[in-house]
Each structure stands twice: as C-alpha cells, then as structure tokens.
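One protein chain is absent from this view; the other protein chains keep their places.
For chain A:
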Amino acid sequence: MLVEAGHFALALALGLSLIQFVVPLWGARANDPVLMTVAPASALAVFACIAFSFLALTSAYLNSDFSVLNVVQNSHSAKPLVYKISGVWGNHEGSMLLWVLILALFGGVVALARNSIPMRLQANTLAVQAAVTIAFLLFILTTSNPFTRVVPAPLEGQDLNPLLQDPGLAIHPPLLYIGYVGFSISFAFACAALIDGRIDAVWARIVRPWTLGAWAFLTLGIAMGSYWAYYELGWGGWWFWDPVENASLMPWLAGTALMHSTVVMEKRDALKVWTILLAILTFSLSLLGTFLVRSGVLTSVHSFAVDPERGTFILGILILFIGGSLSLFAWRAPMLRQGGLFAPVSREGALVLNNLFLATACATVFIGTLYPLALEVLTGEKISVGAPFFNFTFLPLIVPLLLLLPLGQTLAWKRGNFLGTAQRLYAVFGLSLLVTVALFAFAYGGPVAAPLGVGLGVYLVLGSLNELVTRSWSKGTPLAVAWRKAKGLPRSTWGTAIAHAGVGLSVIGIAATAWGVEGLGSLKPGERLKAGDYEVRLERVIPRIEANYREDVAVLTVFDSGREIGTLETMKRLYVTRGMPTTEAGILTTGLGQVYASLGEMQADGSIGVRLYYKPLVLLIWIGALVMAAGGALSLTDRRLRIGAPARTKAAPPAAVPAE
C-alpha cells in the first residue's frame, strides 16, 4: 500500500512541478506578486511529495518487500541494515529518485530563502528548477519506475552488487549528487537572469553561496569516490582517468571556475556574460555526467542497467536543457549590460587566468572522455584514451595555474603591482625551493617528478599561509595584535587561504605517489614479501563465514625495516547469492602513508598471490580535498553572504485592531 502511495506521490510531484513551472513564469511576466508566490509554495509541496516517495521506497527496502521488483533485484533479507538503506540508491531507479529528491530539496531551500532573494528572481529560478524536475520525474515515471511490483513475489532477493556493499555507498552518491544537483541552482539562477534580462552584482552575491556549497559537496563526493575505488578495487590506484571519474571531474573544474568568476562579478561587476555561460556549462556537464554514467554508454559499476530506451531519454533531456539554455543565452546575453574591462595585472586579471586555465583543462578532459565514444559511433573503431593522454594534456595546463595561484591570491584588486606582489612572496619562493632541493638530495636517484611536485605543494600551502600572515602581521607588530587582526579578517579570506592550502596538500600527496614501492609474490604461511623498506609475513589464511558472503582471510604481519609495526587482513570474498568474488584490500596506516596489500588467487601448492604496496603520504590526497571543502564551508559563513542582500519589506502590521 505504501509502495503505491509512494508511486502516486511521485506522479503528484510531477503535476505540482508543472504548476511550479508555468504559474511563476507567467506571474513574473505579468508582474503579479500573487502568481509569483505560487513558486515557493509549490516548490515546498514538490519536495514533500518526493520525500514521501523516497521514504516509501526506503521502507520497502527495510522490510525486504520482495513484491517490489527493485527490491528483489538489489536486496537480500540477510543483507546488513546499513546496506538495506544505502541500497535504495545503489541501483538505477533508486539513484534517479535520490537525484530528484536532492533537486527538490534545493528547490525547497530556495523557496525558504525568500527574504534574501528578490521576488522575481526567485519566481523565475524556481520555474527553471521545476522544468528540470519535470524532465527527471517523467524519466523516472516512464522508464525507471522503482515501484514496479512483481507477481508472484519471490521469497528471496538477488542481493546488491557486492562491490557496492560498502560504507562508501552510503556516503559517496549523496555527496556527489548534492554537488551535481547543487549546480542546477546556479543554472536556474542564470536562466532566470537571462529570462529577466537583468543581471548585477546582487545576483552574483545571491548565487555565490549556492555555487560554493555545491562545489564543496562535489569535492567531498569525488574524494570519497576516489578513496572508495582505492581500497575496494584492490589495484592501489586512486584515480584512473576512467570516463566515469572524468564525468565528475568536468563539472568540478567548471564549477571551480564559476566559483571564482562570481567573485569577480560580485566585487567588480565584470565578467557577467561569461559567468552566466559558465553557470550553464557547469550544470550541462553535470547532466552529461549523469548521462555518461547512467545510460550504459560506459560499462562500470555505475551503469546499473543497459537499457537503450533510458539512454535515449536522458540524451533527450540533455539536448533539451543544454540546447535550450544555450539558445536562451544566445538570444538574451547580448541584451545584458556588459561589465567593464580591467587591468591585466590585478586580482580580477588573475581570476580571469584562473578561469582560462580551468576551462581549457576541462575542455581537454572533455575531448579525452568523449572522443572515443564519438569515434566509435562514427567509424566503429574502438580506442581507449587513458592516463598518458591526460597526463600529457591536463598537467601542463594545471601546473602553470598552480604556480600562479599564490601570486593571484596576493595581487590587489583593480590595479596590482606584479613586482611588489612577488616581493611579498620571496620567503615562500625561497622556502619551497629549499624543500625541493633538499628532497632531491635526500631521495637522490628517485623519480624527478616527486620532489618537484612536493615542492609545488609546499609552495601552495606556504603561499596561502603567507596571505594570512602578511595581512595581519608586519615587522614590529606584537603577536597578540597580529592574532587579533588575523581573527578580524573576513571569513572568506580564511576560507580562500584554507581551500588553497588544501589544494597544496593534495598536490603533495599526489606527487609523493611517485615514491611508492611495490612487491609481488606467491606466499606460503611464514614466507615474506618486501616492498621498499616494508615487509610482510603471511601468518595464516583462515576461512570465515558471514551472513551473505564467505571469505578467505590472509593475516599479514607488517615490518618496517625489520621492526614489527602491526598486522593487516586482506580477504577474498565470495558473495553467495550472486556467486561473485571480490577482493578486499588490507590497509595499515603509518603516519600519512599506507601499507596496502591485496590478494591474488590460491595456488595449487597452497601458496597465495600477494601484491604489496607502500604509498608514502597518500592520505594527503584526500585530506587535501577535505581541507578544500572545509575552506569552502568556512567561506560560506562569511557575514557578507548572510547579510547585505536587499531584504524584502515586510507588510506593515495593521496600525490598530479595528474595533468591532
């Protein structure tokens, strides 16, 4: 019964979205405040309906209701509770439901923020948001209904794909979707500005927190996905330049550019048309990511079902929104008042360079990801574009950007002085050069890229800290005064510095992977395997039986230069229902580095294949991403973003209670 109600609520949400789309648009055109206020009300109602629908599906999973096809295909009564909940979005239908749930959630939040957003802008934005919701609700209802029943109901389900039975599934998709879908708000605001034909610094101030929030979540989502792939796939890699990963990297790059260009627009009232275009492109890339991942164009754990009808539908949505918004842009953008130009050597000039490099880097990823697909469609030739391509094209565009980053961050607005700025960074240049040279000497004969990369990372971290220090301390200032000054700096300055330092930390972690070592061998109990200074001894292999899988656990003792530092367990699992084997890597963290072991197959002579890695500083890759997101979050709390937007005047209360 609840299942049917959930299905009905979804259909109801579709109807309400239609209202949310048509009425406010009309109201904004006719300048009718009553019609415009339909927008927030209907947005909240849509959210309530979709939330109910999502809860209905969740309850079907919790109760293992095997009369629902979706539950049969992706659940099992013996599955642990946490995977019953996360399994709701561990499949195509449920994940699309989560997609629209987040879409509606954002609509609801915009609806509640009625005091900080001008009424017309809010009405138009929510209307555009409703258009996106309509498209995806139609997609779910017509091609991917999660509430389909099966008669007769089977007694047991087919279990969730074992690769997805991991705490990562509970965290990675929601974070990623909040990021992806969060950019739909920037997109909706951009379209609303185009519809209205008006855009100014206030627009930028309203849009910026949304972009910032979406960006922070996307950063976390990508980092989480990367860490998950690192420990689950057992290959020891953290980024494979796989099309599925690129699909999330592209909106991230475009979103990073958007975040920076809105700053220019807010502060200097420039780059308006570009910012609008970037907002449209960022969400378009999010949609493209959804299409690539969900349509079955690419084979991966992410493509749950290969159904041409669904692929075509998402492609249609893609074409409709990207084509529609770009046409709207082409039609209305020339009517927008152009922003001013500015001096090349200035903070805004540096931010333009940032946008240029990020957009170009994004374009190379786009080409590398889509070229193989296009070639296959056009000629039937199958190629793979892998890490060498991206290392060759992406890195030369990102490294100059990172080298310029601390300079740009230090430059003044309007008219900067390049030499003066460079002078403020002398200490930073010197120190990071020293670190690089020292690392060269220390790891002589090792890979050249590692010390250079770590030096670059150190330069970024120091450059960010330098900004905070020079803004609050100069020679002769007592420390207490400097601290007070530092505390008085705007939160967004702190946020910027922290996020940039996070980039530096990630760069250090990435560069240090070049120092990683590995070993490979077949071990019998008691035998040892070496990787650099680290060594493991296979103690024993023991079978273990759990609720929905059985596994062989290899227990390894880890030695660092002959000294025992701990044990780790790595397993070969067999998930009984699907008959699918998986390998669980064993990881021992030492400081910021990790000893990582992964199992091969059991040999006839009783030995077992083991691959062992030592990865120095590898945790910094993800810690850096966490720090970046934390910087974004801190920036969000800046008081500039909370107040200062034109407040809507409240209706004056009646002067006196009329006497009866």
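Following the convention adopted for this analysis, contacts are C-beta pairs under 8 Å (C-beta built on N, C-alpha and C of every residue); 3 or more make two chains touch, one makes a residue touch a chain; residues count from 1.
The working rule: contacts and distances are computed from a predicted model.
Asker: Absent chain per UniProt: "Periplasmic binding protein/LacI transcriptional regulator", "Cytochrome c-type biogenesis protein CcmE", "Iron complex transport system permease protein" or "Tripartite tricarboxylate transporter TctB family protein"?
Answerer: Going by UniProt, the chain not displayed is called "Cytochrome c-type biogenesis protein CcmE".
Asker: Any idea which of A:37, A:91 or A:161 touches the chain not displayed?
Answerer: Considering all chains, including the one not shown, the answer is A:161.
Asker: Out of A:374, A:433, A:520 or A:565, which is the one that touches the chain we can't see?
Answerer: That would be A:520, which touches the missing chain.
Asker: Considering the whole complex rather than only what is displayed, give the residues of chain A touching the chain that is not shown.
Answerer: Considering the whole complex, chain A reaches the absent chain at 73, 154-156, 158, 161, 163, 234, 299-301, 306, 341-344, 352-353, 356-357, 360-361, 363-364, 367-368, 371, 381-386, 388-389, 392-393, 396-397, 520-522, 572, 578-583, 598-601, 603-604, 609, 611.
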